[in-house]
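Mind looking over this structure? Questions follow.
Moving on to subunit A:
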Amino acid sequence: MFRYILKKLRFYELLKQDEKQQTEAEQTSKTSKTSQTAQTAQTAQPPLSKSLEENLKALQDVAESNDFVIRRFVFGKRIHAAIVYIDGLIDKELVNENVLKPLMRINLLDNSELPPSIDIDYVKDAMLFVGDIEAQSAFDEVIGKILSGDTAFLMDGSDKAMLISLKGWKMRGIDEPQTESVVRGPREGFTETLRINTSMIRRKIKNTDLKFETVKIGQRTKTDVCIVYIKGLAKSELIEEIRQRLGRIKTDAILESGYIEQYIEDAPFSIFSTVANSEKPDKVAAKLLEGRAAILVDGSPFVLTVPMVFLESFQSAEDYYSRPFFSSEIRILRFVAFFISILAPALYVAMSAFHQELIPTPLLLSMASAHEGIPFPAVAEAAIMLYFLEILREAGVRLPRPIGQAVSIVGALVIGQAAVSAGLIGAPMVIVIAITAVSSFTVPAQTDSESIIRIALLILAGFLGGFGIAIGLLVVLIHLASLRSFGTPYLMPLAPFSRSGMKDAFTRAPLWDMIRRPRGMAQDDIRQDRSSKPSPPKDDEEKPKGTVSEGSL
Partner candidate 1 sequence: MRICGRLLKVVVCILLILGFCGCWDSRELNKLAIVMGMGIDRGDDPGTLQFTAQVINVGEIRTAGENGGGGGQGKGYVNFEDTGNTVFSTIRDITNQSSRKLYFAHNQILIFGRSVAEEGVTKYLDFFLRDPETRLNVYILVAQDSARDVLNVESNIENIPAQNIKSMVEEESAFTSQTIAVRLYEFKDSLLVKTKAAVAPIVEISQGSDGNISKINGTAVFKGDKLVGTLNKTEGRGLLWVLGKVKSGIIEARTPQGSLVSMETVRADGKFSSEITDDGKVKVTISIREEGNLGEQEGPENLSDLSEVAYLEQQKNNVIKSEVMAAIRKAQELDADVFGFGESIHHKYPKEWAAMEDNWDELFQQIEVEVKVDAKLRLTGRISVPAVPE
Partner candidate 2 sequence: MIALLIVAFAVILLIQVPKLIKKKYWRELLVYSVLMTLAFVMCLLYALHVDVPNPVKNTQYYIKELFPFSYK
C-alpha cells in the first residue's frame, strides 16, 4: 500500500515538471499540437478560459480532424454556446432531443421566467434533460472525455464545460462465444464494449461487494482496463499486486487483453500461461466467486482472470452445470486426452525404435509389416506428420470456415491415405498422429504448450527412448511445480496437496459437497455450510405438499 502511495506522489512531482516544460513548449511552437496531445493529455492541465471563442479555438487546434464537430448556437438572451462532439461516437437523436431542443426553444417562447443571467450551472440544473452530466474545467479532461464519446457543452462567459454523456455507436451484439460453446449453460458471451461486459458480470453477481476499478493504460490508445473483484473474497494483496503490475505498464497501445496478459504474467519465459482468459460471463463470475480477480479490457471480448492454476485448464463451465458423475468422467477423459496428445508420438517412437519388447507380439508383427519398406526412421516419420498436422490446423483456422473444413478434409485424406499407400508413412503412424491431433483439442487452454511439449518429447524419445521421455516429463513437472501465478502455486491443489481441493481436481464432487473454496485463493474459505446436502423427507417428518401418498393411487 505504502509503495503505491509513494508511487503516486512521485508521479505528481513528475507532472509538475512536465507542466513547466509544457507551457514553454506551447509558447514556442503553436504548430504540431496534435502530436503533443499524446503527452499533454496525461501531463499538463491548463484550465478553460472564460471566452467561448478561445476555448473553441484551442479545441479546434488540438483536435483538427474532420470527425470533430463543433456546433455553435445561440440561446436565451443572446448567449453564445456550442456543443462539441466526435461524429459517430454520440447518439445524434438524443443530443438533438435533449440538449439542442430544450436550449434553443427557450428563445422562441417568452423568456420572462428566465433568470436575468443564465450561468452554466443553471443550464445543467434546469434546462438539459440528461442524466449523466458533469461539469469540468480542465482543458485536457474535456478533450479526453470528448474523445471517449461525451458531448461537451460550452457557453460564453463560463470557464466550465458540461460533459454530457450521450454515447452511442454501432457495436456487435451479444452472441454465443465461438471459442467456448456449451451444450448446457448460458449462451451469452462478452462483447468488445467494456460497459456491456461489466453489466453482464453485474447481472450475475448482484452484490455491492462486486467492485470495478478502471484505469487508463496506453499513452496513445488510452484503453480502459477494468479490475473486477469481490471485496471480502479476493485477497487485498492480490488486488494490490494487480494494481501495481498494471501501473508498471508503460506502453503506448493496448489493443487486446492479450497485451495486458503479456505485460503482467509471472513467468514470461514459460510455455505455460499463468493468466487464464474466458469469453463467458458465467465462467468469469464463478471465478470471481472463488476469490479470483478479473481484468476486463475495452475492445476485447476476452476477459483475463488471475490467479490461474494448471488444473483450471481442464475445467469447463459445463462441468458444474451437469451432474457430477458424468462431468467427473469427462474430466478424467480430458486428462487422459492431454497425456495422449503430448505422449502418443513420443511413446510410439520409443516403443517402435527402442522398446519393442513392450509391444504385444501380434501387434508388433502388424506394426513391423506396416513399417516394412518405409524410408524414414520412426522419429522423422513422426516429426514430418506432426508438422503437416500443424500446417493443416493453421490452414483450417485461417481460411473461411467452409473452405477451411474442405482443406482439412482434403489434407487429411491426401496426407493420410496417399502417404500410406505410397509407402512413405506407416499406417500406424497416421493413426497415432490422428489420435494426437484429435485429443489435443479437448484441452483448448493448453493447446499451444501441448504442441511444444509434444515436439520436445518426440525428439528426446528419438534419441533416448523411454529414458528421454521420462526425463522430459520430469523437466516439465519440475517447471510446473516451480511456477506461481500471482502468489498461488501453479500446481494447486495437487502440490501443495489439499484434500478439499482434490474435490474439484481430477473429478468433481457434488456442488453441495464442495464446502470450501480453493485453498489459498479466497480470504474466507467457507463457501457453504454442511447442511446443504439434499435429502428426501424422512418418514417421521410430514411430507411436503404435492407428494402423492401411496394410498391415494
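As a selection rule, all candidates are chains of the complex that A comes from, given by their letters.
By definition in this document, contacts are C-beta pairs under 8 Å (C-beta built on N, C-alpha and C of every residue); 3 or more make two chains touch, one makes a residue touch a chain; residues count from 1.
These numbers come from a predicted model, not from an experiment.
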**Message:** Given the candidates 1 or 2, tell me which one touches subunit A in this complex.
**Reply:** 1
**Complete:** Residue positions on subunit A within touch of candidate 1 in the complex are 269, 352-354, 356-357, 361, 364-374, 377-378, 459-460, 462-463, 465
